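Every protein chain except one is present and positioned as in the full complex.
Letters A and B mark the chains as written, and numbering starts fresh at 1 in each.
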């Protein structure tokens, strides 16, 4: 069913304001272009309201937050709320430092998010104020598996209901949920975790999808998650024996560039719980 | 005629100081290396004068400007002027926020630029104080076409005469003009607009070309624009069916790396108006 959501991205080509980290920002910009949308990166407090105003959606990623950009995130988020623009939060490393955790809480308090996308550890930190983070990956002990999937789905729905946001928890199995309904997605490839920033890229992609599909944040976010995972599969199938994580990074963006709505429709592997 | 200008870059290997954005900075550095020059990136106000002093040319790009780096741009620009070093301005997103537009004006007021390179929307903003920007691309309504080319050339010449800078307006047709003469360049490929930062890379490349060719800013800038477009053509010809914008990005830099002065001479497509 995700052909329509993707087709809307290609047709409408929304302009997305990204306040994101300097580690993966180039890949995020190329990913947004690959899906047919347009990116603009701007993080100074003196201009974020102007930039958000001319955009259709906002993506906030705290991966390399600092005292200057935290204020920019808050200002941009409030402005986007005032304008009715969709907003994505990527709480990179929440739980890894008091600054990250505290900033994520402050963002949740002061900004209404349309989608919150993180790994299970980050989302647990947001939800509970507890948790540990190993870099920006989920703790092994907290990995979503077939065995604990029902519990994780219930958790995602509960956090979605509490925040009013669609919650996307990504990992080996992805969960995209609102308070009532969850998509469990089995696209992707384990090698994606050997690339820096596939999560960041997905958050930027999600911002494009939800902006092009107003009123359908759950389906649009699930479509973006499926598209990213499917791109990981397509890109992996291209790898020759000497290709490693750097080439794989390029091929994933390439796969989004060439992906058609019909290809996404056919390749998306999900169930509703 | 551009073989000589390119050969000078390879022979002299100028060191270029870049104050640029964090989105495309890595590609800019690799592009400068690809053409045979050397890049150094430094944006702290406490060191930009030192760095500019040891370099041959300066490239100022406002793509992710902030309160800290704006002062650095001004200091570096004034120092480069005092030393007689060529300076490029890339007014990324001028028109998209008051901060960008105001900073671009301030830079024009306080620094003498050798080349100003932007899309038509950005350059119109600089020239007129009016205009809208969709991200960092030109407005469709303001695109330079065969039909409106004479008007655009006249505009470029007028703005060049006003500022004393060579004005490079890039898009489907590129215009590189001083007050008296304009090169209209038809190299390039439409897919280049699906890559973030081809404009930024071109500005960095232009800084290398004008630094290696003192006294010939018009020809050197035109040579850089032709080289970038030709690289886009060469790289596009290499693409296999699964290659998208990420691979294309790499191949464009690769094409500059291998380009010879003779190849540029033969491949450059331009007319003088």
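Here is the rule we go by: a residue touches a chain if its C-beta (ideal position, glycine included) is under 8 Å from a C-beta of that chain, and two chains touch if they have at least 3 such contacts.
Computed from a predicted structure; not experimentally measured.
Enquirer: Quick one: which of A:53, A:163, A:247 or A:263 touches the chain that's been left out?
Expert: Per the contact definition at the top, the residue touching the missing chain is A:247.
Enquirer: Looking beyond the chains shown, say which of B:38, B:163, B:216 or B:263 touches the absent one.
Expert: B:38
Enquirer: Given the contact definition stated above, which residue among A:21, A:61 or A:81 touches the chain not shown here?
Expert: Counting the whole complex, the residue in contact with the absent chain is A:21.
Enquirer: For the chain left out of this view, which of A:63, A:179, A:199 or A:229 touches it?
Expert: A:63
Enquirer: What residues on chain A make contact with the chain left out of this view?
Expert: Per the touch rule, chain A residues meeting the hidden chain are 21-24, 26-27, 63-68, 93, 96-100, 132-137, 194-197, 241-247, 249-250.
Enquirer: Footprint of the hidden chain on chain B, which residues?
Expert: Its contact residues with the unshown chain are 15, 22, 25-27, 29-30, 33-34, 38-44, 46-47, 50-51, 54, 68, 234, 238, 249-258.
Operating definition for what follows: only the chains that are shown with their structure count from here on.
Enquirer: I'd like the Å distance between the centres of chain A and chain B, where a centre is the mean of that chain's Cα atoms.
Expert: Between these chains, centre-to-centre, one finds 33 Å.
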